[in-house]
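Everything below concerns the one structure shown next.
For this view, one protein chain was removed and the others were kept in their places.
Think of it as A and B in the order they're written, each chain with its own count starting at 1.
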Amino acid sequence: MSAPAVISLLTDFGDQDTYAGQMRGVITGLNPDVQVIDLTHHIPPQDIVRGAITWADALDAFPPGTIHVGVVDPGVGTSRRAVAAEIGPWRFVAPDNGLLTAIQVRWPTHVVVELNREEWRRKPTSATFHGRDLFSPVAAHWSRGVSISELGSIRETPLIEVPLPTVAVTDVTAAGEILWPDRFGNLITSITTADLPAAIPAEQFRVAVAGNAITGISRCYGDQPPGSLLALWGSSGRLELAITNGSANAQPNLRRGTPVEVRWPMP
Amino acid sequence: MSAPAVISLLTDFGDQDTYAGQMRGVITGLNPDVQVIDLTHHIPPQDIVRGAITWADALDAFPPGTIHVGVVDPGVGTSRRAVAAEIGPWRFVAPDNGLLTAIQVRWPTHVVVELNREEWRRKPTSATFHGRDLFSPVAAHWSRGVSISELGSIRETPLIEVPLPTVAVTDVTAAGEILWPDRFGNLITSITTADLPAAIPAEQFRVAVAGNAITGISRCYGDQPPGSLLALWGSSGRLELAITNGSANAQPNLRRGTPVEVRWPMP
Partner (left out) sequence: MSAPAVISLLTDFGDQDTYAGQMRGVITGLNPDVQVIDLTHHIPPQDIVRGAITWADALDAFPPGTIHVGVVDPGVGTSRRAVAAEIGPWRFVAPDNGLLTAIQVRWPTHVVVELNREEWRRKPTSATFHGRDLFSPVAAHWSRGVSISELGSIRETPLIEVPLPTVAVTDVTAAGEILWPDRFGNLITSITTADLPAAIPAEQFRVAVAGNAITGISRCYGDQPPGSLLALWGSSGRLELAITNGSANAQPNLRRGTPVEVRWPMP
């Protein structure tokens, strides 16, 4: 017996309603052997930028071939398109609204099709819940062996992009911003390991944020005395600001968009 | 190999505690091959009416034969009965406290049994957590092929009902009420597609709610300019009130129980 297919779900549906459960019901009805994994249903409502970055940051944990379904979809039912795509070692199903932007920046796009075939839709198809009526059945059929070229027409034009926070890098600085806090109050930033020179020892970096000067990039949350503001590499390769045994997010001057600058000595 | 059985869970257990996880542990211990799907665990504590309607609205997404377990059970351990039932194309396990009311209104009840056999209970059986000790093991045994007549004695008398919000329909009006908001701040109402004449074009309906007059029933959330209060058909066939790029639930005069009237021209 071959390994069961894996489908992951990333949405802004939350957990109060049954939207995520209905998606699972549809998927399981079409492919009872698939493994469905909730990546998260707590993207803030309609926050495509946060969905895009959060999605890209989580992919490395999944096996090749995983079908990742993303639904942050304020334009559901309008003329916005929907797509399936093979990008990097994974497969994706999503609205064409920018949700795939950060993923396409990091991994090569092999093929994209537009989901314009009625046959893979749930009937009747609502105009308000394509997560259940379009994206879930497409993912389920794909997981059963339907090929991507059967799912829709090859898309030649680029997908819609959302503007992502940028990092300005010089020989001795990288300037980015705070993105958002995680559950622990750690502040995720736009700066990644790729933005800093690998040859510089961690203790030689200086991080400046909202008047705070941090010396060195720590290895883990417990590396500094309780109460210290520290910088460290988070588990997805992003620079994080954290307070040992506390919450960096509780600092009133550290917010989404607050500039963060890392400086290092000329090698 | 036949398809694995599907069990869905709808409860008011939330996610802070391990109650839902314990239900899954019991089910998996008795039938390791079953697919368990969380429909939602966030029914407000002991809100049987909301549980009943939410449950009925989500069922269409599930394959025939799915065993739906519902636990909103303030009377656990008292003399309230517990039942298993075949209703429409699905199977149900629930307390006899009204939680099945909306489902029985919409689909035909084929058979109901009272769960009065000790052999299907987890031992020892607590008086405070029948979700784990009664409903979960019954569902697991049922999913393994135990027949409904083995689960308990045929129940001849009707199940207990809770009063559901009604809709008053005339030749030119349907009068209902706001039920509750979803995650996005859309307000779900008691009015369904079945309450309105199918022959009238969507733009000829007028919706009145708390002094607001809405012209036409929109197709999707993006159909109106940002900030507009609009009415549209939600994904379970209920009329919803929404604000494009906003939250109808943030309007202070739109609350659970607020009257909503739809009016249309005489055909």
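Here is the rule we go by: contacts are C-beta pairs under 8 Å (C-beta built on N, C-alpha and C of every residue); 3 or more make two chains touch, one makes a residue touch a chain.
This one's a predicted model, so the numbers in the text were calculated from it and none came from an experiment.
Asks: Based on the whole complex, identify which of A:23, A:232 or A:262 touches the chain you can't see.
Replies: In the complete complex, the chain left out is touched by residue A:232.
Asks: Considering the complete complex, identify which of B:64, B:77 or B:201 is in touch with the unshown chain.
Replies: The single option touching the absent chain is B:77.
Asks: In the whole complex, not just what's shown, which of B:46, B:116, B:153 or B:193 touches the removed chain?
Replies: The one listed residue touching the chain not shown is B:46.
Asks: What is the set of subunit A residues that contact the non-displayed chain in the whole complex?
Replies: Residues of subunit A in contact with the hidden chain: 3-4, 6, 8, 10, 15, 35, 37-42, 54, 57-58, 61-63, 66, 182-185, 219-223, 232-235, 240, 245.
Asks: Hey, which subunit B residues sit against the chain that's not shown?
Replies: So the residues of subunit B touching the unseen chain are 12-26, 28-29, 32-33, 45-46, 74-78, 80, 126-129, 132-133.
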